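Subset of chains shown; positions unchanged.
In order of appearance the chains are A and B, and numbering begins at 1 in each one.
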Amino acid sequence: MANISHLNIPVVHNLVLNRQSTNKRKIINDPVHGFIGVSSGLLFDLISHPFFQRLRRIRQLGLTHLVYPGATHSRFQHALGSMHLMQLAIGVIRSKGHEITDCEEEAALAAILLHDIGHGPFSHTLESSIIPRVPHEQMSVLLIQELNRQFDGSLSLAEEIFSGRYKKKFLHQLVAGQLDMDRMDYLKRDSFYTGVTEGVIGSDRIIKMLNVVDDHLVVEAKGIYSIEKFLIARRLMYWQVYYHKTVVAADCLLTLVLKRARQLVHEGRKLFASPFLQFFLKNDLGINHDVFRPGTDAPAVIINNFVNLDDDDILSAAKVWANHDDEILALLAGWFTGRALFRTEFSHASFPVQKTEYLRQQAGLAFRIPDSLAGYFVVSGEISNYAYKTEDEKIKILYNNGGLTDISEASDMLNVTVLSKTVKKYFLCYPKNIEPFYRDQ
Amino acid sequence: MANISHLNIPVVHNLVLNRQSTNKRKIINDPVHGFIGVSSGLLFDLISHPFFQRLRRIRQLGLTHLVYPGATHSRFQHALGSMHLMQLAIGVIRSKGHEITDCEEEAALAAILLHDIGHGPFSHTLESSIIPRVPHEQMSVLLIQELNRQFDGSLSLAEEIFSGRYKKKFLHQLVAGQLDMDRMDYLKRDSFYTGVTEGVIGSDRIIKMLNVVDDHLVVEAKGIYSIEKFLIARRLMYWQVYYHKTVVAADCLLTLVLKRARQLVHEGRKLFASPFLQFFLKNDLGINHDVFRPGTDAPAVIINNFVNLDDDDILSAAKVWANHDDEILALLAGWFTGRALFRTEFSHASFPVQKTEYLRQQAGLAFRIPDSLAGYFVVSGEISNYAYKTEDEKIKILYNNGGLTDISEASDMLNVTVLSKTVKKYFLCYPKNIEPFYRDQ
């Protein structure tokens, strides 16, 4: 741990004022769901906690707003919306005769509220260039444990539900499963904010059709068309929004910006950045790092820096870097800030090495940089999506006679072959003013 | 001008890539209006320009999202939406037999697109603590002039319309007037994003009812109820959203944060901040500064710093300041970042000096700071709003017989006394854990 610079970040005093608040605001306006009620003091305090307030500064869809300008919504809203749907789902399941105690209800609400707490800014970028290979789920567990400590153990049941260790498995499925409240909210919310109305799902109807059989979440038979529609809508959102060519281009560019910044920091060059961003640029906190070994407590310094890092640090720094001495950083950051994005090509097959090489050469010539650095201008990779994962907990349809069938069999239209197919696409990004054509040699 | 530190910010190269783009994207998805078309290459290039792209990083409603979490929309969207409505309005007015040439159309679209270009981050805060007393309209003029220079004079007509110098006055009224496309968009958009559905206005209907008489924008008689509704909705949005107690509290807090930061910079203390924010903290660029004298060209350095400053610089800095040595800055910035906001009281009369004094003393005791600095914890001020300004260009109603009447006379309900009344409220903000009661001496 010696290589981690210590910062003393007193996050706790922020809480003082809120905790004393007697008039706890209980209703929140949400353009997607209407009014969202906060049903307990614990939930109110969680929402007021700086760890959670920080989600206000992390856009739910990262750079997607560069294509769909409306999509500026935050993870904060999404977490509240998911909690709201969880409340509805619990009401429905209870009304069908399944017991959920008040404690379980509060814990399930807390678990869904915190399900994305470990998301950093621009998650995918962060996961590859800031805390390499540490998935956000792992950070969520760290933060929930820390919160549980601060809240004197009141979150133990929530943590059990979150991690799937609690005996009533269906509560976990509501938090993380093929029909969880996370998806119900994000599909609806992302459709709403992007204006891609085809992504709208009938979350209200699906929730009304939920039931529990043998401790598993199931959907009643008359909800089958809604489920088909939900699977198709999700897929549409993936290809039309989340993996939109220009979004991929922007993600690549930001990844390159941070990769270059990181490289410069490691070379000892000076760089403008908030101390929180400095911390992650300087340290190498990959998944193999000691702190992620099971049984190890993450040092406070990692958590403190993490919970202070958000979109603003990165965007603010990138803007300054557009004037950095390092020409590569300056170019990349300038393009990023001014939205002069890469061209993206998609293909069902991987791109030939010659093409990539050729483009790197062209980039080298165009921007007068040595071959060894031309990789900063041409990136390839792959993206994939499936409608329905047959290996996961399946979506079961419950018939009036009590029979259960997997959705892939119950559906007239979406048979298992179609549903379980993973669609994979290869992408290639490079500056728009480079000539993409090359001759075979 | 000697005291202005020079920074060389090459914003121009960002443009290179976009300008070369041949496949100009012409349709933008907007959750409020559906699809927004970009009707000319000039408009496309304006939208692609870094000055305009920067509006993506400035929230339309500043800190309002702290109360209405959905309200994260940017000035970028609002400008596009206003342009869209302008296009509709031009179509309606043309269809009623009034000539608007293609040049005038493009210029009017450019003018509305740029109407808010001079907005900085958290405008009100900025106007009081960053560029004191320089209204954003003044900055808009500076930036439009600079853009016109960069676009080789293609924006001259747009500038004339914007500043009201063009002969067809009604075009200016569509950009800035009591029924301008700015208001039509922002009321609808702000309602949409906050979820305050009562603020929704029938902008489509009002636009259908627009007409021109003697070069003035008028509304046909059957639009009268829509206008009443529009005036009431605007008023509702003011008191329920823009001047919501908690929004006022957040604005006050941020103003104090920046005031303290500015003070420390002037005392020579070191402070984390992006160079752009540093520039404005260090320099005193009030309205009386040389650069705002008519006929003077604003030095490039001011413009360059201004167009690089946005919400991110301020939010990112505030987060770092929460750990500053200066206890006042640390407290204020910590509260701000963690959303531990002030309590706000509203009153129709100004608050007695004794109350303010008492609260300052209490704050001094609570936070152990000298009396002279207690002003950083207790702020008072006033806010006001009117439904309809009788001194301004009036809203005229056009009857079938050709007669024109002022809305304040035409309306059965909203007579002039009611309409023109300015409602003023006094506010007082102070930390929540201070005892607000005091005894008369």
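Assume a contact is a pair of C-beta atoms (placed from the backbone, for glycine too) under 8 Å apart; a residue touches a chain by one contact, two chains touch by 3 or more.
Everything numeric in this text was worked out from a predicted model, so none of it was measured.
S.K.: In total, how many copies belong to the whole complex of which 2 are placed?
M.R.: 4
Going forward, only the chains that are shown with their structure count from here on.
S.K.: What is the distance, in whole Å, between the centres of chain A and chain B, each centre taken as the mean of its C-alpha atoms?
M.R.: Measuring from centre to centre gives 31 Å for this pair.
S.K.: Quick one: in the complex, what on chain B touches chain A?
M.R.: On the chain B side, the touching residues are 7-11, 13-18, 20-21, 28-32, 34, 48, 50, 53, 56-57, 59, 65-66, 68-70, 72-74, 76-77, 80, 192-196, 272, 274-276, 308, 310-313, 315-317, 319-320, 322-323, 331, 334-335, 337-340, 431-433.
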